[in-house]
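Questions regarding the structure given below will be posed in turn.
Only one protein chain is missing; all other protein chains are in place.
Think of it as A, B, C and D in the order they're written, each chain with its own count starting at 1.
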Amino acid sequence: MQKKSEIKKSLLVSLWFMFLTFPIMVIRVNPVEKLVEWRWRNMVIVGVGSFVLSFVWRYMLRQKEAGLKRIYAGGRYKIPSIQRVSEDRRLFIPLLAVLSVFVVIFPFIFSAYQVNIMTTALMYVVLGLGLNIVVGLAGLLDLGYVAFYAVGAYTYGLLNHHFGLGFWAVLPAGAFMGALFGILLGFPVLRLRGDYLAIVTLGFGEIIRLVLENWNDLSFGPSGIANIDRPSFFGMQLSLQSATVYIYFLMITLALFTVFVVNRLQNSRIGRAWIALREDEIACQAMGIDKTKTKLSAFALGATWAGMMGVFFAAKTTFINPASFTFLESAIILSIVVLGGMGSIAGVIIGAFVLILLPEYLRAFSDYRMLMFGAILVIMMVFRPQGIISNVRRTYKFEGINVPGEKNK
Amino acid sequence: MLKLVNVKTFYGNIQALKGVDIEVSEGEIITLIGSNGAGKTTTLMSISGITSPGSGEIFFRGRPIHNMSPDKIVSLGISQVPEGRHIFQKLTVMENLHMGAFLRTDKDSISEDIEYVFGLFPILTERRHQAGGTLSGGEQQMLAISRALMARPRLLLLDEPSLGLAPKIVKQIFGIIRKINSEQKTTIFLVEQNANLALQVAHRGYVMENGKIVLEDSSDRLLSNEAVKKAYLGL
Amino acid sequence: MKYISGRLFLTAAVLLSMMITISCTKHESGSIKVGVAGAHSGDLASYGLPTVKAAELVVKDINARGGILGRKVELLVEDDVCKPEVATNTASKLLSQDVHVVLGHICSGATKAALGIYKESRTITMSPSATNPPLTQSGDYPNFFRTIASDDAQAKLEVDFALDILKLKRIAVLHDKGDYGKGLAEFARGFLEKSGKAEVVLYEGITPGAVDYSAVVQKIKNSGAGAVIYGGYHPEASKLVMLMRKKKMGTFFISDDGVKDVTFIKVAGEYAEGVYATGPMDVSKNPLAIAANDAHKKTYGSDPGAFFLNAYAAAQALLNAIEKGGSTEYKAVSNALRTEYVDTPLGKIKFDERGDAIGVGFSMYQVKNGEYVEVK
Amino acid sequence: MKAVMEIKKLTVDFGGLRAVDHLDLEVKEREILALIGPNGAGKTTLFNCITGIYAPSEGSMSISPPGKKPGTINGLKPNIVTRKGITRTFQNIRLFPNMTVLENVMIGRHCRTRARIAGAVFRGRATVREEQATVEYSYHILEKTGIAQYVNEFAGNLPYGAQRLLEIARALATEPFILLLDEPAAGMNPQETGVLDDLISKIREEEKIAILLIEHDMRLVMSISDRIAVMDYGKKIAEGTPEEIRNNPVVIKAYLGEEFVA
Partner (left out) sequence: MEYFVQLFMGGLTRGSIYALIALGYTMVYGIIELINFAHGEIYMIGAFTALIIASVLTLHGFNEIAIFVLASLAAVIYSSAYGFTIEKIAYKPLRHAPRLSPLISAIGMSIFLQNYVLLAQTSDFLPFPGLIPEFGFMKKYEHISSSAELMIFLTTAVVMVILTCVIKFTKIGKAMRATAQDRKMAMLVGVDINRIISITFIIGSALAAVGGVLIASHIGQINFYIGFIVGIKAFTAAVLGGIGSIPGAVLGGFILGWTESFATGYVSSDYEDVFAFALLVLILIFRPAGLLGKSGSQKV
């Protein structure tokens, strides 16, 4: 009985999708050549595929519901394994050791290409962590994050091109420019509510890109800036091979630095204010928190990181043009934050690795890459909206008046 | 008429109802009293199908309704006046009333019913073309009750009709509630903070604590029950 | 760092094992490895894939003849989706697989980004399609060659044609804000201003993907321009032309080889009549070109796409240079490229000091009766 | 006794609607002043105006905090008003549900602490000491309000009555000289209301602050207030001791209803 109705449901779904995809999947027209191609095979594929998938879909929905119920019934959330591991020192320290060793020997056992990819992934880790301050902690949806990335990249590109300034000199300048733009753009718009903020930041992101594209005198337009210097090693320019390794370690350092800073920030007076602001703005203000200033600090800090990574990006690719800073890039960074788990540092790291490395290694399916990317976003949101790692924010555990429970050492 | 059997409902990660049994007979006014957070509103929302019960059964006139969608439940004759009134702010008073009759198709008797509720609450007649949001608190409560009546319910669920109203208005509204029950023979399920007032109009009462029914009796006896007096009547 | 733990480690372990498997697929030494890089997926794939096919055809031929220097030729195809940041990864991946020469990349931006990497490892790179002038003219990339003429040559031809043949005094210059289109338009404007013979009455970029171009078209009309010189690709060009003709404007439309494409005529239909476009010199009579096209048809069952012949020529030139140079060494190959003529579908070519092909240039075409016909 | 806050001719308009209409009100040092009136009379709007969430259309609000310079609070931003020593609770509880009870109170300390971004990152001596002091102070307040047993719970998981108390605790953490309570007893049963009653009196005694209170529970209002002001349609229609208000015919007509007299 149950089985029958399930099959009937799937059959209906399958029929519906066969209907739905009929014109696009089955018919291919070439109006230029006045040709029409009928691909009935696709219809069969869609039919069978959606029949099977609809079972899977419903099964997963049921699983999700059951999971929720279990949590309710238990009355408490399951402590995520990640937290358990991080709290168990016997497990955690060896793991950390193995990981560190792996990180250090990585560039020496793998090819330059692998190192390059890893560096790229790490860049996205840092970008994700930066955006995480804005979106995850302060709850401000920023769809134009890539604008600050562009600002950083062009800061280095232009200073290097015109004045020959090196990476190390410009890195703080890039961070500063990011922060400056964050404040300039943030100041007027931060009093807007969630979705409006999202759309205005999207607008700003596009404006920055369009200006870079059109203002030839400043930015060299769409042809971009080439021959940007790689980071120097105590004033020496390195060969390509060693530069790759050097950039990799630089990136590792930067990522560690970012994790350190973000971790400290989120367990501080400022971090608390961000989280509270995300929870309830009005109550926050009534408690004496300056809404604008606090939001601005989150926005500017996120932008600072984007600016810094922009400099790094320019130094790594040695060539920049506006095409690298499209909305899609913002969407990818945002997806990293959301996929990993908003507000969670470990989540963002894993999110970056999954979203950047997986497509890189699935090049064989390169045509389907973006298709899968889109599908993954939807599926994640439907079945695991809290991200891969739900936020296990460390809360203040009060353990007595003499031992203030700020146990984050 | 309405029967809740061991209803358990989860709300967020809190179990709001921990096995509730309630029975309402035709033509009665019953009241459910208890402190905030005891699960009174959740009980009503479970009956209306807004929050689906995790387990347990709800029967209305013998039919199980715990797996029905809210609109089906309304069509069976259960209307609710939710806590906080929930007037459609931008719709006019008339439109609000028409929304109350959303599932009905009998045009003529709809206009009859509108006349009826205007008779109950004459002030609404003056306000008929005003947007719901511009009404005062008391008027909104009247509109909310009228809207619920527009569905011609057999069972009317009222959630905290006295909330935030001046004592004067509260008195008026409770008078009308009694009137609806006696004139229209509408069964009424009343949830109230103000236990004193509620028990005065109701025939029977249930006392709820922490998601469980702890006491069930006729109103008179509840009014004189020592425990109830102490905890809910503040005597 | 406490946050990094179990699952992260697991992920890392999985990734590690993945990478090991991938990096283990080394190719047996001995073969000559030719990297083919360009956009092979995404919306620009139609510019990149013909190059892969050209390379495959050339290599098949050569391997059938027993390879060169007694070694088989092997292709390593990598996608860069025309994005600079991806192109650098693509380049380093090719290098880590020890390619000897690279055929690619397709887009100028990606090429520029990748060249930095090839340059340091002294790898000869030859693009069939990157027309950005500084690639060769800046002298920054001695390892770079191309079988297509640079944008400024096209712009010059367009401007000369408008001034000398059409004898126009007022000209509007438009572009699509892209790397290629805008670069070309910049040159065209420069040449026009330098000549002093005509006035640039309008210089603007249009936005690809916009709903409607009627405002720009009205503006062209209002400017009183006798001709539009457009830098960009055919989709926007056909929209512009169609709108102009629908508004009964007789303004000449002169464009580049992004427009000299049969699709343009098919899309714009009757409105395409009379449009001028520069394009690579006509090689339709060249027997090698005919043979290459036939081979493509035979192998893949369709007509070749964009830059196919340029890519074919580039592949031939690269392999010929290795053969003539007698090794895959940078010096030998680049010398051979600069000194030895090679017979290709584009004609007999060799490369000048900067890396541009000698004997490759542009001619002006006009749409007549639904076909591009060389002017004069 | 000296007035700590003086409101003169305060008017608030929303579009065409006048929510508060030329209202005069004085809050004296260490008094409990109750504000009653039907819903929509403008009581909460008055609170919003005092705390800077809305700007008044007309009128003035001045404060004279004990031991500090007097001044106006017209047009100040909410956070500044709080820093000046006026703080509030909300009619519909506005806690930070995903933060712990302790963290909620620590947010109240925000305006009395000063660690900045740099301090947070480098975590110098001063910062660490300040954090410690914040934790201790917050815990102290939780003890005082009688909800210290929940210290590590998430605020959202607290029983209803405790949430109300936590709001008061959070407000106290900002060290106010006037505490505005918006229907603190709403939704409480008589037992919980009794606890609240004691707490409010205790706060007045121990913290030596003035309390301005909106409440519908007449029993609570009558028992703890020093004075009562009655609002209707944005205007103050009466003011006086509980006894006076109880017998004021205007108030009976507009708000209490005949029955209440009996």
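Just a few scattered comments:
As a working rule, a contact is a pair of C-beta atoms (placed from the backbone, for glycine too) under 8 Å apart; a residue touches a chain by one contact, two chains touch by 3 or more.
What you see is a predicted model, and the numbers here were worked out from it, not measured in a lab.
Residue A:A331 is the one among A:L91, A:L180, A:A331 or A:L358 that touches the chain not shown. Of B:G19, B:G56 or B:P70, it is B:P70 that touches the chain left out of the display. In the full complex, subunit C touches the hidden chain at residues 42-46, 177, 204-207, 209-216, 218-219, 221-222, 234-235, 238-239, 242, 246-248, 263, 266-269.
Seen from subunit A, the chain kept out of the figure touches residues 16, 19-21, 23-25, 27-32, 34, 36, 42, 61, 135, 141, 188-189, 191-196, 198-200, 202-204, 206-207, 210-211, 214, 282, 327-328, 331, 334-335, 338, 342, 367-368, 370-371, 373-378, 380-382, 385. Contact between subunit B and the absent chain runs through residues 48-50, 69-71, 74-75, 79-80, 82, 86-91, 95, 98-100, 102-103, 147-148, 151.
We take it that only the chains that are shown with their structure count from here on.
The geometric centre of subunit A is 48 Å away from that of subunit B, both derived from CA atoms. Averaged Cα coordinates give subunit A a centre that lies 42 Å from the centre of subunit D. The geometric centre of subunit A is 33 Å away from that of subunit C, both derived from CA atoms.
Among the residues of subunit C, none is found touching two or more other chains. Listing the residues of subunit D that touch subunit B in their complex gives 17, 37-40, 156-157, 159-161, 186-193, 216, 218-219, 254-257, 259-260.
Of all residues in subunit B, only 12-14, 34-37, 134, 136-138, 164-171, 193, 230-234 touch subunit D in the complex they form. Interface residues of subunit A facing subunit D in the complex, by the touch rule stated above, are 261, 264-265, 268-273, 275-276, 279-280, 282-291, 297, 301, 395-398, 401, 404-406.
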